[in-house]
Structure formats: C-alpha cells, structure tokens
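All protein chains but one are shown at their positions in the complex.
Going in written order, the chains are labelled A, B and C, and every chain counts its residues from 1.
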Amino acid sequence: MTVPDRRYVIIFGCPDRTGIVARIATFLADAGGWIVEAAYHTDPDTGWFFTRQEVLAGSLPYGIAELRNRFGAVAGQLAVQSDWSITDTAERRRVVILVSKEGHCLYDLLGRVASGELDVDVSAVVGNHPDLAEVTRAHRIPFHHVPFPAGDPEEKAAAFGQLRQLVEASRPHAIVLARFMQILPTELCAQWTGRALNIHHSFLPSFVGARPYHQAHRRGVKLIGATCHYVTAELDAGPIVEQDVIRVGHGDSIADLVRKGRDIEKVVLARGLRWHLENRILVHGNKTVVF
Amino acid sequence: MTVPDRRYVIIFGCPDRTGIVARIATFLADAGGWIVEAAYHTDPDTGWFFTRQEVLAGSLPYGIAELRNRFGAVAGQLAVQSDWSITDTAERRRVVILVSKEGHCLYDLLGRVASGELDVDVSAVVGNHPDLAEVTRAHRIPFHHVPFPAGDPEEKAAAFGQLRQLVEASRPHAIVLARFMQILPTELCAQWTGRALNIHHSFLPSFVGARPYHQAHRRGVKLIGATCHYVTAELDAGPIVEQDVIRVGHGDSIADLVRKGRDIEKVVLARGLRWHLENRILVHGNKTVVF
Amino acid sequence: MTVPDRRYVIIFGCPDRTGIVARIATFLADAGGWIVEAAYHTDPDTGWFFTRQEVLAGSLPYGIAELRNRFGAVAGQLAVQSDWSITDTAERRRVVILVSKEGHCLYDLLGRVASGELDVDVSAVVGNHPDLAEVTRAHRIPFHHVPFPAGDPEEKAAAFGQLRQLVEASRPHAIVLARFMQILPTELCAQWTGRALNIHHSFLPSFVGARPYHQAHRRGVKLIGATCHYVTAELDAGPIVEQDVIRVGHGDSIADLVRKGRDIEKVVLARGLRWHLENRILVHGNKTVVF
Partner (left out) sequence: MTVPDRRYVIIFGCPDRTGIVARIATFLADAGGWIVEAAYHTDPDTGWFFTRQEVLAGSLPYGIAELRNRFGAVAGQLAVQSDWSITDTAERRRVVILVSKEGHCLYDLLGRVASGELDVDVSAVVGNHPDLAEVTRAHRIPFHHVPFPAGDPEEKAAAFGQLRQLVEASRPHAIVLARFMQILPTELCAQWTGRALNIHHSFLPSFVGARPYHQAHRRGVKLIGATCHYVTAELDAGPIVEQDVIRVGHGDSIADLVRKGRDIEKVVLARGLRWHLENRILVHGNKTVVF
C-alpha cells in the first residue's frame, strides 16, 4: 500500500448562482492550491448547488485551520445560507460497527480493514448477541455485548442508553449497522443523523421491514437487491447511498436468496462506507449526491 | 436464418411423486422420441412438479394429434389433477400489440420481427392514440385506432368492447401491452389470462401505477428497472416474467431516467415475449417458472 | 419532447497546472455565463488536464463566434499547447450510417431517431449490400448501395472512393459503422479520425477480427460483450468508448450468442453515438475520457 498524498476535502453547497465555481477556484488558485479532484452538481428541483474538491495539502501555504478561516469568508460572500465542511484525509477515521447474529458483513469489513483496503480504526463492535465476539477479538478489536430483552420497554431503553454510550465513547465518523436487527429509537436516529449507515437486504423501496428475502420470494421477483442508506426515524426510508442487485430464478429457495443476497449486501455496504468516509456523499432532503 | 428443426413442446405439471420423469421419458423413448431440451422443477412450497420437454417432431412415428392422445393417457396415469399442453413449433405464432403514444417498445419489436429475429406474425397493432399508425403500416401491419374518451364510463366500456373484438379476431397467442396506458377491465384480464404480457417501467413491486420514473426520482434510487409480467385484475401485481435494471445517479433528471429506462423496457419485454411464445413460462399461483 | 435549453459545449485540454479551472470559470462568470454541467479530469500518466463545460447560450451577452474569439485568448494564456473546441447544441448533428446485411443496429438507431430520442439528421445510409435499403427508405432516408467486389484490389479501391464521396457529401459529425463488414483502408481511417465509430461484437481486446461469437463459443466464456470504439488503422484496436456484457451459459449455441449479443451491441453503439454527438468523449492517446 502506498500512502496517498494528504488532501483537504472541501464540501460546499448553496443556492445556485453564476460565479460560484469561479470564486472557489480563484480562491484556491490564488493560494497555489492544486485541485486533484473536483465535482459539481446542481439539483434542478431545488436549485441547490453542490461541489466537492480535493486539494493537495502540501500545495497550500497554510494549514487546515487557516484554510477553514479563509474559506468561511468566501462561503459567506457566496451565499447567506450555505453548508460546508473541510476535512483532512490524514485524520484517521473511526468506525463503530453494530451487529446481531449474521456475520457476513462484519467478516467482510474486518477483512478489508485487515488487508489495508479500508484504512480505518474500528473502535468497537457492539452486538445485541454475543455470537460475533470471537471473530472481532481475533482482529484485536473490542467487542461489547449489549443484550436487548424483548418486551420490557424500560430495559430496552436502558440497553439503547448503554449502546449510545459505547458508540459515543469513540466519537466515530461512521456508525455502521451491519445487519443490526434492532430498530433505533427516534432520538438516536436524530443524534446520529448523517453518520449512521444501514444495510437493508432488499432493493428499496421494495420489501421494507422484516424478512425481505421471504417477501421477495413470495412475490417471485427475478432479481434481489441490497440497499445502503442513512438511518432516519422512518424505518428503511432514509436517503439511499448505494444499491445493487443479483439475478435469481424459480429454482432458488429462500435459503438461496439469503446466500446470494449476502454477496450483494457486503459490497453495497462496503462501497457506501468508503464513500461516506471519503466525504463523497452529500445528503440533500431525502436524497444523496455521491461524488 | 436457418429454419430450426420442427419440435413438439410438452409442458406438464402435477403434484410431485416418484417416477414422473421415468414415466414420461420412457413413453417418449418407446416411441423413438429424441429429446432436444428438458427441464424440471419442483416447487417446495406447494409440492408441484413442472417439466418442459422439446422433442424432435421427425423422431416420432406419429403426428401431434396422436401424441396428444397418447400423452393424455400417460398424464392421466400420473395424476388425477394435472396441467399439460403440447404445442408445435411449426405453428406460426400470432401476436397483437397494444400501444398508446410511446413508441420505443413497438419500434423495437417491429425491428426484431423485420430482421427475422422474432419469427412471428404481428396480426395487428391497436392504439388508443393514432401516433404509431405510420410506423406500423410501414411494416405492412394493420393499425387500428380505438380512442378511449376520458370520463364517460359507457364510452370507455364500448371502446374496450371494440378493442376486445379487434384482438380476438386474430386469436393471438400473445397480447402485448407495449406501454399501453389504459387499465384493462377485470373481465378482459380474466379472458386474456396467461396471454396478456405487460411491460411496467419500474422494478416491481416498487413504484406501482402511474409515473414510476417520477416516483423513482423522488425516492432517489440508484438503479431503475423494468418488469415484464402477466396482466391480472390487480394493477401491476401479476406473475413476474422478467426484470432488469440499469444504474442511474444524482446527475440524472427524470428525462434521463425515462431515456435510460427505455433500453431496459425494450429488452425485458422482448425477452418475456420470446419465452412466452416458446412456451417456456409456466405460471403457478402468482409466480412463474421460466425454463 | 421538450426542447432543452440551447447550450455551448466547451471542451478544453492542456498540460495540468494550478489555476486552469479558476481562469476558465472566472472568464465565464465575468461574462455572466451560467454553467449547467462541468466535469474535470487529469490523467496522472501524462499530466494532461481535461474539462468539459456546458454553458447556457442565453446567459452570455454574445454569440458563439465571439465566445470562440475570447476563449481562444484564454486558452492561449493557459498553455502553449492546448486542444479546445466550442460547439452549439442548436446545430443539428448529421450522421452517416454504414451497414452490410445485419440490420439490428440500423433498426435500433432509426427507431431512436423516429421516436425523437436521438435528435439527429441521418443524412444517408450506405450499404455494401442492398438488403437494408427498404427499411432505410421507409424512414425517408437516402440509401446508397456500394458493392465491394471480393478479390480485385482496384475495384475495391474504387468502391471505397465512392463510399468516401457519399459520406463526405453531408459533412457528417459522425460516421457509424453499424455492423459494416468491410475493413476501412488506412487513409479513410486517417481522414475520419475521431468521427468514425464502430461496434465490435466482442468484449475487446478479446476476440478481435472475424466471427467473434464463434471465438467466444469455442473459448467457453460465461459472458459475451460488445465494444464501441473509434476506428483507427489497426483493426479493432482504436480508443474504446463503451462496453457492456451479457451472461451466457453452456446451453447457448452460437446462434444464441449472436441473438443475445445483438441486444448489447445495440445499446452500446447507441450510447457511444449519443456521447459522441454530445461532445462528451475526449480522446487522449488510445484512451477516452467520457464526461
């Protein structure tokens, strides 16, 4: 693995008007900033402009704090209302993974981390079942078992409180629901807005909720899919990040759908997580721009 | 185009038990029948057995009438309740196509017919708008314009009556709704059961009903699809024959989805129609076996 | 079909350096130019920078001639050596299509033109066989039959001379080899560089040359493909524009590969032609940037 050049990633969005690109590009050019990657999009429905730019850190005469200061002034000139952020690719990303019993997404993510493909710190894995403790610890990652008793709302609330503490302890850039089979309470969804990624084992909006492969089998679809989306309070209805499908036929049992679907779930979640950590995903309303 | 060998296509279904394959295969072998293609499936949920066999017509010492006689006796021995049919690939298939204004599926089907890829007689094209009359007639196929006045239920019923007559006149093997934008009345659905194929411009069961690309755009999906299904009384809920998808992104407008989707609609409909005319599709409940 | 807003499409390439985007964007912003779409790329191997920008024609205070004048000055400041062009989406594109006997790509393109999806003038279709004359003329497009006698090099050269004249007569933006089964002589390749698009019925670089489906069948591949590429003097070795594949299996005969492959050929060629006519393809060495 070669270490890629350190970069600052600028994300900016505001109501579209003439001259935004010119203003930002000139600001960067005046400072000697070398733009390595740039992408633009305007949403025609809302008239909102989006850009993402990667600048070589070493090409600027100042650091990220000063870049933020100066870019903030530019942003203020461009629009009264704007969304922007600047991140440093040298800052190591922290990820917390939530699991239940199904391990394929966890195995896949840990394999990517171990082989260096996914260059992040997995701060912790939290499971509402203990099944995946051993594989997690074999990767020298802390595993926390937080049981979620069925039935008693108070005990469930306490479990979510514990989950929240364990997650927040590492201030993660991403909270990955890797086939985590508990529905997050509204306040956790709100608190983790834009950071919590779920993998749903269907091609949304088809087959929301429980046992989507059973639903797919009953309907007789000829392709099954998986969807990576940001978690929101409404179940399986958050902004879609990535989807993919695989062909099935009349000879495939539900068990076959489950098995074939896993390969799609794994790659869809891994792609979504990578894009999220590279700050490639801009959420706008209930949709995503993926640069 | 070489003419393929003439074949008899045997479709048979009954409750599964030991010895069905042996009985049918022995019956054919005893007559010298050369099996060119054979497929089997048992649905584990219902315990129903399905088979499709293609036999070289010239390998049998008798014709299709006698084959039906004799096979009927075999079928009666195998099960009290069975579904079966024997068709002759030399019998030319007749197709009626229903259209509205969108022409891409019609152009595609007519091109396949003209180039000999789809070796069928298109008996007629019926449109509730006159837009596609010219292209149809350029292919020397009769075009009938049956206007469907909005609002008046009696006039609409009369129009459907006229449509029915035009369709039935050629006793078609397939009635293809090639982006026909009228909902068939229940009695027509019933009468055309297993013969009427629709192309819906979404990946069903997502986005049933009107303007599915608009729905898909609003939801922000990352793939759009098309579904070929048999028409039933419940809108867009009939047995699915074939589906496919194509990737879209945040930069795609609704017009882009419409354009990209057309290429999927065309091939999905053409594949579904081919399989239907080759007697490859066995409907069982609300699902299909595609051999 | 709604008419899209008239746009000027700016293509620019030069050795990468700091400030190119700023200079171009500022030039456009100063004139009030509204950028509707913008894309950038730098090839790390050659250090060459590419951009494509769509500007609303009505947002500029002057026409395309003056835009070219002024942009030329900007380009001169940015680099000693640069490639650039500015085209007007209101200028109707002219296309000449070359065919032999196989009609599926021609049918497909003519259907797209007739339905308004592909908004171009097909100036002429030229065939070395007469088979596709009728369908062409049914679309009210001139068809020219130019026979290519096997064997005699002089007669062949004369035929290519006639072909060249017929093609050049309409000064086409694109020359589409829609399954044209003659190898263009080197001087025609040179003269039509960057304008002649071929569809090859394999996933290049596999199965160059004659009868690629036969080659694919012999090798036992599990997917077959099609490749749209610019024509160069070396057979099937020009810059690749677009490719796609479809799954095949042991049950598929060569005839099945031919039939399944057609659906891929059609869409791959149609996509490549659309991108070419929208000035989305930038050729660099033997590779393409597709914006």
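Rule of thumb we're sticking to: a contact is a pair of C-beta atoms (placed from the backbone, for glycine too) under 8 Å apart; a residue touches a chain by one contact, two chains touch by 3 or more.
Because the structure is predicted, anything quoted here is derived from the model rather than measured.
Undergrad: Identify the residue among B:T26, B:T46 or B:S85 that touches the chain left out of the display.
TA: With B:T26, B:T46 or B:S85 as choices, the missing chain is touched by B:T26.
Undergrad: In the whole complex, not just what's shown, which of C:R6, C:R92, C:H145 or C:K222 touches the removed chain?
TA: Of these options, the touching residue for the absent chain is C:K222.
Undergrad: Sort through C:G13, C:G33, C:P239 or C:G261 and give me the one touching the missing partner chain.
TA: For the chain that is not drawn, the touching residue is C:P239.
Undergrad: Touching residues of subunit A against the unshown chain: what are they?
TA: Residues in contact with the chain left out: 2, 37, 102-104, 107-108, 111-112, 114-115, 117, 135, 138, 251, 255, 259, 262-263, 267, 270.
Undergrad: For subunit C, which positions touch the chain that isn't shown here?
TA: So the residues of subunit C touching the missing chain come out as 41, 43-44, 203-207, 219-223, 225, 239-245, 249-251, 253, 286-290.
Undergrad: Mind listing the subunit B residues that contact the chain we can't see here?
TA: 18-19, 21-23, 25-26, 28-30, 32-40, 42, 59, 247
By definition in this document, only the chains that are shown with their structure count from here on.
Undergrad: I'd like the Å distance between the centres of subunit A and subunit B, where a centre is the mean of that chain's Cα atoms.
TA: 41
Undergrad: Could you grab the centroid distance between subunit A and subunit C? Build each centroid from C-alpha atoms only and quote it in angstrom.
TA: Result: the chain centres lie 37 Å from each other.
Undergrad: Counting only residues that touch at least two other chains, what does the list for subunit C look like?
TA: Only 37 qualify.
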